[in-house]
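This report refers to the structure that appears directly beneath it.
One protein chain omitted, others in place.
Showing subunit A:
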């Protein structure tokens, strides 16, 4: 019998529906993988094997009654620990929320459970989703299942902030997982681990019940092993939610049914500003390969310009911390989360002590930057200027999309780096998101698909960026790349 944990979303769903295996068998197989890998990979903060079994039993019972199964019927998934899950600890990987048990379910997770998915556990991440290597989690680093082929044993970063999600999928601990993307947090970890992930148009997935980082950028999306699985899961996650004021009031397209890798008549733009001095030769080659594959799929390739690309990252590192400093003001030791009340302290001292004890170093750094750029005398020079530059970046994309249907570029400037390699230099860590952040600032759908391995045997990802609301165009170009890349590499099991 096939190893059920080698199957993706579509294969599990059809196998359960046809009776080839039961949903409970699938959940048991993944539960076992989750437990066996925990010590080595630390991908989960909390495992919930009983939740996975319970959901699977419900799906098996529905099948026995002859009822139709949902879009995710019988598929167990990992839930990034940024989504509120009723009755299950939700921490955002912070000491601040350790022990916090939501009394309600986030809209996105509720939709997934309604669609027949079950929860294997809550996945580790960078603290409050701030990080690109999963090294800022209060609950320890996530270790990538991948190793370099140099015979060394360096522990590699799974990317961030959705590093638990990426590591778990690559290691076959779950067939798919939720991610969230503020400035690349779905795409960069997907690229680092040889999996697929899509950040939809801003507003497609409800932010209700998702721990807030930078609300004008935060967007949830699926991570899985291929484009089809992402399309299926995104359909289950997306949809209008009156409880999120920026939710898009639009019907959810049938992305899975609309998948089509024939790009005849489509134009793919190649942004010249993404070709940077000193670029990694393997990354450059994977980009060239991608262009050739897209041509082969029938697309016309054009050179385009996104003139303000180099300003996207500095604008992001003003806007995101500014929003974070406001959003994270809610952690005050009064309503929920940690409280540190020194002997004889007053209310103000309690706030300051609680926030000192509860937040990690990177979270504090970003709150301080955000507080500074929003403070009297600096607001216009930093924050207003950054928001104007953001307008220009969005206009760059609008102009580019008059000449092309999708844009293709590398997802990240390098393959996965070793844990510890960038942690002492915040700026070098931030530069990891140089290719991912522009699409976030413009609210556009963007995905990463595996393109191949570099000379060290590590995965590289290609990024597809589309027009607002055109997830279908992004998925289709992603599928064309996927079919030609023939990426079947997986990490050799050492955990």
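By our rule, a residue touches a chain if its C-beta (ideal position, glycine included) is under 8 Å from a C-beta of that chain, and two chains touch if they have at least 3 such contacts; residues count from 1.
We adopt the following convention: contacts and distances are computed from a predicted model.
**Q** Would you kindly match the missing chain to its UniProt protein name, picking from "Aspartyl/glutamyl-tRNA(Asn/Gln) amidotransferase subunit C", "Putrescine ABC transporter permease PotH", "succinate dehydrogenase" or "Lactate utilization protein C"?
**A** The correct option from "Aspartyl/glutamyl-tRNA(Asn/Gln) amidotransferase subunit C", "Putrescine ABC transporter permease PotH", "succinate dehydrogenase" or "Lactate utilization protein C" is "Aspartyl/glutamyl-tRNA(Asn/Gln) amidotransferase subunit C", the UniProt name of the unshown chain.
**Q** Please pick, from A:275, A:388 or A:455, the residue that touches the omitted chain in the full complex.
**A** Answering carefully, the residue with contact to the hidden chain is A:388.
**Q** Which residue from A:337, A:413, A:466 or A:491 sits in contact with the chain not drawn here?
**A** For the chain that is not drawn, the touching residue is A:337.
**Q** So one chain is hidden, and I want to know which residue out of A:120, A:211 or A:441 touches that hidden chain in the complete assembly.
**A** A:441
**Q** Among A:238, A:369 or A:400, single out the residue that touches the unshown chain.
**A** Checking each option in A:238, A:369 or A:400, the one touching the absent chain turns out to be A:369.
**Q** State which residues belonging to subunit A touch the missing partner chain.
**A** 100-104, 201-203, 216, 242-243, 245-246, 248-249, 308, 310-311, 314-315, 317-318, 325, 329, 332-339, 341, 345-353, 355-356, 359, 364-365, 367-369, 371-372, 375, 378, 381-382, 384-392, 394, 426-427, 441-443, 468
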